[in-house]
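Scroll down for the structure; my scribbles are underneath it.
Just one protein chain is left out here, and the rest sit where they should.
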Amino acid sequence: MDRVPILKIGQTLLVPIQVELEDQSVLQLREDLADEIVATGAKGVIIDISAVEIVDSFIGRTLSTIGSMSRLFDADTVLVGMRPAVAITLVELGLSLEGVRTALNAEQGLRLLGAGS
Amino acid sequence: MDEVPIKASNDVVHVRQKVRVAAAGTGMSLVDQTKIVTAASELARNTLVHGGGGMARVEVVSAGSGRAGVRVAFSDHGPGIADPGLALTDGWTTGNGMGLGLSGARRLVDEFDLATEPGEGTSVVVIKWSR
Partner (left out) sequence: MQLNSDQARIAEFLRDNEDKVVGRWADLTAAGIGHRLSAAELRRELEETYTLVVRSIIGADESAAGELRATLAELSRSRARNGFTPGETALGLFSLKHAVYELVADDKDLVPEFLAFSRTIDDLGLFTFETYAAAREQVIADQGQAMLELTTPVVRLWDGILAVPLVGTLDSARTQVVMEQMLDTLVATGAQHAVIDITGVPTVDTEVAQHLLKTVMAARLMGAECTISGIRPQIAHTIVSLGIEFGDVPTKATLADALAYALKRSGRKVVQA
């Protein structure tokens, strides 16, 4: 199973998802992220899904819960780089991705994190 | 035709990969490819989680007018769905994590067929055509 890497940039954690997401990887990411947020005291998380071709309901729900969980640790989560085809499919599936905010790219994501409190 | 056994959670990824290859081969648009692969992912997971494991059959099909499409058939010998009508309504969407995601998957494909027998198992066949 491929573990998703978590990088630290200042007060922000950057999570670039480069691989085909298996259920186990996503659940593992949620655990790893919880540990990292607590360990680093990070205030923001950017999850980069620009390389992700498929987001189904399980992955979508898990990304939402990652957002809610981060909130519990006083950190905001922004999902960046969602592909148009993925967005169109999520709309059709009826998924609204509560718990996370979204931005077109990491740069805008960082701005969102900076502006929010 | 490709047969993919669905026994463990990484088999969901295998199903996606097979469906993606088949869809790309038909020349369907990227958005349509994404839709059928995502629908297949939903249904494969259902087969695993609710059906106790089963099988997916992926094949490229063609319509009379020469259009190509992807047909994916899921089958399991699990408990079946007691109230299929209810399962297909939006009240059972995947938003709250309790639904079967069937209604969502149905919106993503062109043809959708569900057959289920409580105690015997479930079969779902979906087709997406290239335009």
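Each chain gets a letter, A and B, in the order it is written, and its residues are counted from 1.
Everything below uses one rule, namely that contacts are C-beta pairs under 8 Å (C-beta built on N, C-alpha and C of every residue); 3 or more make two chains touch, one makes a residue touch a chain.
For clarity, every value in this text was computed on a predicted model and none was experimentally measured.
When the missing chain is restored to the complex, the residue among A:Val45, A:Ala75 or A:Leu90 that touches it is A:Leu90. Interface with the hidden chain, as seen from subunit A, comprises residues 79-84, 87-88, 90-92, 96-97, 101-105, 107-109.
One rule holds for everything that comes next: only the chains that are shown with their structure count from here on.
As a whole-number value, the distance joining the C-alpha centres of subunit A and subunit B reads 26 Å.
Taken together, the subunit B residues at the contact with subunit A in this complex read 9-10, 12-13, 16-17, 20, 30-31, 33-35, 37-38, 41-42, 45, 90, 93-95, 97, 101, 103-105, 107-108. On the subunit A side of its complex with subunit B, the touching residues are 1, 20, 22-24, 53-58, 60-61, 83-86, 88-89, 92-96.
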